[in-house]
Each structure stands twice: as structure tokens, then as C-alpha cells.
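Note that one protein chain of the assembly has been removed; the remaining protein chains are unaltered in position.
Here the chain labels run A, B and C in written order, and each chain numbers its own residues starting at 1.
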Amino acid sequence: MAIRIFITGGTFDKEYNELNGKLYFKDSHLGDLLEMGRSKVPVEIRTLMMVDSLEMTDEDRELIIHQCNNCDETQIVITHGTDTMADTAKALAQKVPDKTIILTGAMIPIKFGSSDGLFNLGSALAFAQTLPVGVYVAMNGRYFNWDNVWKNKQTGVFEEIK
Amino acid sequence: MAIRIFITGGTFDKEYNELNGKLYFKDSHLGDLLEMGRSKVPVEIRTLMMVDSLEMTDEDRELIIHQCNNCDETQIVITHGTDTMADTAKALAQKVPDKTIILTGAMIPIKFGSSDGLFNLGSALAFAQTLPVGVYVAMNGRYFNWDNVWKNKQTGVFEEIK
Amino acid sequence: MAIRIFITGGTFDKEYNELNGKLYFKDSHLGDLLEMGRSKVPVEIRTLMMVDSLEMTDEDRELIIHQCNNCDETQIVITHGTDTMADTAKALAQKVPDKTIILTGAMIPIKFGSSDGLFNLGSALAFAQTLPVGVYVAMNGRYFNWDNVWKNKQTGVFEEIK
Partner (left out) sequence: MAIRIFITGGTFDKEYNELNGKLYFKDSHLGDLLEMGRSKVPVEIRTLMMVDSLEMTDEDRELIIHQCNNCDETQIVITHGTDTMADTAKALAQKVPDKTIILTGAMIPIKFGSSDGLFNLGSALAFAQTLPVGVYVAMNGRYFNWDNVWKNKQTGVFEEIK
């Protein structure tokens, strides 16, 4: 069965508006990345929202939970801003009991040449195919259980809480 | 424990010689890719050779087998040319019984902007962390058991033999 | 004699801060661009400031004028933010009477893969070698006299005033 991919925005998909010099969301680059990676993993992609994760609301998270519970697929990748990725993981763990869910994102927009987004997407799809039921964050080449991860704001690196 | 990465060359690491217009090997780009991916996976990297996989000899494969058996690590990623990746996987499966080995590579050199190498490296490191003992090929976002994979030369895509 | 290059900042040199998601200035990318372009034009480079051109003050412009008048070179390229590039050109034209000065910049930061900065730098250096004494803006592949240019804020394109 295919892997479901839900897009929620985050740095991953930010673009540079050359008229006002600000970063903004237009379309997702996920399809371009899968093509660049020559991915042949069967996927079903849906964009749920395009938001900075600092502005993600409880209602937004309810929508993500609802979509995870109601899709046919049991393996799910969610692209998400890094700042509240661990919060959304926690919300999902409480209400989506029977699926393998991988949250991933990027520290640098894909549209920048040196983004980590392509690397993270490769690892997230791999973790979705191999990890047991549960909710995980996949960043920095590693995976973390939802209840043992935080983003170190000083370094930008995801770490175990310990 | 760290993941061992062995570099053997392949399209992955080819560069363009601007004086004669030919592709050649200089240094591996693996370190650059891990940095771009903001990888924090502990790794030990060793370059075993820098060859086009069509020119890989039985002696080369013996060296790879020897290195896999003699390193401390039990999770191994090997970057390798795509043309004979399945052959090397088969050779490894016969002589390295107790480790998780992931072979990966790229269809386009890393030094080209639109390479699949970064995506493949992300997935290979993830598979190395999660798959049981065995020898696998990780390409196109998927993993294949060593005895059920071939590269379709017409399409450049890895597929099950079936 | 060499061409003098003065760096003043602008979109050209902005970078993405992955810890807070904001654009900022670190070091100039001018040296990297000249290397990428395999430029063999003799140049003398000096960074005068690193500012968004909307925040450039009269004092900043006095400094640029002073530096243009006091350097030995008679051909000068200035990298500059696009929003007030025409204003600085006007200020220079009134006080630097005997040099060929080319202002250029970029609509997209160099660090983004698809920047116009490398193209603009190539054209600015060429115009500096060939245009007579005067102050010019070089953008969009064209050159404009200082008294006949504005940036169309709706389209981001430089045009004659007419």
C-alpha cells in the first residue's frame, strides 16, 4: 500500500518573494523533491495547510489528527515546521493509536541550494517503511520517539530529552 | 554504536574535469552531503576505492567483504556505482552473515544540482538503523533484499526480480 | 588597471539564519561568484558596509562617494540593494565626476540557487570595462544612465523613466 504524505508547511516549503524580500508560502516543493530523488515509492500526497509551525493552532492539529485517522494508509509522512514538530507529534500520539507516523521538515528552505530537506525526506520515507506503529520525528538523519525529542533552539539540532 | 560508511566510487562521486571535458573521481562528496543534511548520526567513514562499478573487480569485492567483516560496526552503508550494485550485494550476502549492510548510490553525480544522491543517502542511513541483519540495496526511496533486485537498464530504475 | 569593487550589502549578500528563520548579512559572496565565473579581471575588493538599501543613510552614501573619489581605480562596480540603487546613483553622479561607476545587485540572494546575482555581476564588470565616464545602473542585462532609471516596484524590473 502507498505511503500517505501530508503537507503542512514549515521552512521546508518557504520561498523568497523578490518584490518585498520576505519569505512566504506558494506551492509545495514535495513533488519536485520526489522527482529529484527518483523516488518510486507509491505515495498519496495531500496539502492540509501551509503554515509556519509557530502559528499552528489546536484546530490545525485536530485537522491533522482527523486526516491521519481517516486515510486508508497505515504509513504516514508529515512535512512540518521544526519549531513545534514535537508538539504535533505528542498530539498525534494521543489520538492516532495504530499507524506509523513520521514527522519531518527542514532547517533551510528547499529553494535554497543547500537545504537538508531532500535528505530528510529520504530518511522519513525509509523510516515510514520500516518502523513499527508509533509516532516519530525524523530529523538530522535520526528518528526519535514522540515522547523523547525536543529541538535545541540554540543549535537547531533535534535531541533526546533523556 | 556508529554506522560504518564505506565509499567505493560510482556516479555518486564523479566530477567534471573542465580541462578535458571528461568525468572523473577526485574526492568523495559524502562529508559535504552529511553536513548539508545536518546529519547527527554517528558515522565512521572510510574510502576503500574510487571506481566506476563497471570496472569493479573480484579483488575489489573481496576487499569490501573483508572490510565489512573486520569493522566493529554492525550497521554499514556502502556508496557504490549502480550498474553492478546488485552483484556486490550478492557477493556480500554470501560472506558477511551477521550485519545490516545497505548499498546505495546515485543516478546523477552529486556535483550536478539535481542529484538523487542526497535523497538516497538519507534513506540508506535510515534503513541501516532499522532493518534487520541482511544485505539490501536502497535506491528510488525503497529497499530491496539482495536476492530480489536488479537495475532496469532501460529506465534506470531498480526493481524486484519477481 | 584593476576594477575597484565596493560591497554595500543588499539582497545580493543576504543569508538565511536557520535558527530564527530570518534573512541576515554575514560575509559577502562576491569572491565565490568571481571564482565561479572563472573571472580573471583584475579587481580590488573592499566591503564598505553590509546594509539593506532601504536602511542606507546619507552618511552611508557620503562614505561611498568618498571611497569612489579616493581610490586609484577609474572603473568601479558597486554591489547595492535594489530598492534605493537609483538614489545612490544620483548622489554619486553629483559628486564623482570623472569615473565609470556601475551599480548592480540582485533580486534574489546569491545563496538561493536561482539568483540573478552571477548574471548581473558578469554584466556589471563588462559595462565597467566598456562604458565611458558616468554613473550607471546595470540590472536585467541592461545598463541605464543614473538620470534615467527607476525600479518598478510592481514588477521588480528596472526601467527607463522616459
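Quick note on the criterion: a contact is a pair of C-beta atoms (placed from the backbone, for glycine too) under 8 Å apart; a residue touches a chain by one contact, two chains touch by 3 or more.
It should be emphasised that the depicted structure is a prediction, and the values quoted were computed from it without experimental measurement.
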Chains still shown that are in contact with the chain withheld from the display: B, C
Candidate in contact with the missing chain, chosen from C:I7, C:L30 or C:A138: C:A138
Residue in contact with the excluded chain [from B:M107, B:L121 or B:A138]: B:M107
Chain B, residues in touch with the chain not shown (by the definition above): 11, 14, 16, 18-19, 21, 23, 52, 107-109, 111-114, 153-154, 156
Touch list for chain C against the chain that is not drawn: 33-34, 36-41, 107, 113-116, 118-127, 129-131, 138-143, 156-158
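Note that in this section only the chains that are shown with their structure count from here on.
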Cα-superposition angle relating the copies chain C and chain A, to nearest 5°: 180
Distance-maximising chain from chain C - centres being C-alpha averages: B
Centroid spacing, where centroids are CA-atom means, of chain A and chain B in whole angstrom: 26
Distance from the mean Cα position of chain C to that of chain A, given in whole angstrom: 39
For chain B paired with chain C, centre-to-centre distance based on mean C-alpha positions, whole Å: 45
Residue list for chain C, restricted to those that touch at least two other chains: 113
